[in-house]
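Every protein chain of the complex appears in place save one, which is left out.
Take a look at chain A:
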Amino acid sequence: MNSLEIRNVNLKYGDFKALDDISFKLKQGKTYGLLGRNGAGKTSLLSLIAAYQKQSEGSIEVNGQEVFENPEAMQQISFIYDQDYSEETEKVKKMIDAAKKYRPYFDQEYADKLIKKFKLPLNKPIKDLSKGMQSAFNVTIGLSSRSPITIFDESYLGMDVPTREMFYQEILQEQTHHPRIMILSTHLVSEMDHLFDEVIMIHHGSLLIHDNYEDFISKGIHITGNESVVNEFVQGHRVLKEQQLGGTKSSFIYGELTDHEQSLAQKNGLEVSSATLQDLFTQLTKEEDEDV
């Protein structure tokens, strides 16, 4: 059973703290949605996991072994991101052959299937592929390498909707048949949330949330009804957002409702509905001067 454990990780650039005391543990077979606003530190965190740079403090371990400069651990990790291929003259086939050579779990048959599925031209230099095709190429490498820890950081850029859908299908299939630790960093929250088993939310370089997807979204609740009744009901709860139209008010609260509160809401004619991950993400990471 593969595991990835991050303990008290800090990343500093001079006086700036890009990551502040991040800790979490990830387990094989689960797909993790890594969410955060622009500049929150998602890519910094992922680049540490992939040993692209060394953390300033703390430890990052794969199966109990520190990752940085460890050949066994680094082989277990694939980090797929939106690369600049404007000067990459190598052909698709040669790059896939290189992945095959150096990636110990690479599956050529699966790669061939994906090449066909994404209609990748094998003999074309990568720099000449469209943006969407370059993303499909990245995804093909990431999926067929079958690394026990596979990270996709905004890997869908330029892909059209059907291609993105194919990519999501492949992730689901892979997790069923060849389970790995899959980390998906994305801004397309509503489009990809069905893939997540757990949610990791980073805000201003700190870990805001690490929770099971179902448990987490069950904590986001919209309460709608008569203004005074809603006001009374939400007292003691953390209110993320309020909206009002005439005498009707809707409050978006974060937390759990007790059975008593649920029946109270029903008795008072309040409408209780679940929030989406996107709602929660938007409200939990909004800045004070933002009105969303």
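Just so we're on the same page, a contact is a pair of C-beta atoms (placed from the backbone, for glycine too) under 8 Å apart; a residue touches a chain by one contact, two chains touch by 3 or more; residues count from 1.
In the analysis below, contacts and distances are computed from a predicted model.
Name the omitted chain as UniProt records it, choosing among "NADH-quinone oxidoreductase subunit M", "Pyruvate dehydrogenase E1 component beta subunit", "ABC transporter permease" or "Aspartyl/glutamyl-tRNA(Asn/Gln) amidotransferase subunit B".
Cross-referencing UniProt, the chain left out corresponds to "ABC transporter permease".
For a quick check of understanding: of A:Thr31, A:Ser78, A:Ser155 or A:Thr285, which residue touches the chain that isn't displayed?
Candidates A:Thr31, A:Ser78, A:Ser155 or A:Thr285; residue touching the omitted chain: A:Ser78.
Which of these touches the unseen chain: A:Arg7, A:Arg103 or A:Lys219?
A:Arg103
Among A:Asn70, A:Ser218 or A:Ser250, which residue is in touch with the absent chain?
A:Asn70
Among A:Lys54, A:Lys127 or A:Arg238, exactly one should touch the missing chain; which is it?
Only one of A:Lys54, A:Lys127 or A:Arg238 touches the chain omitted from view, namely A:Lys54.
Where does chain A touch the missing chain, residue by residue?
Per the touch rule, chain A residues meeting the hidden chain are 43, 47, 51-54, 68-72, 74-79, 81, 83, 98-99, 101-103, 147.
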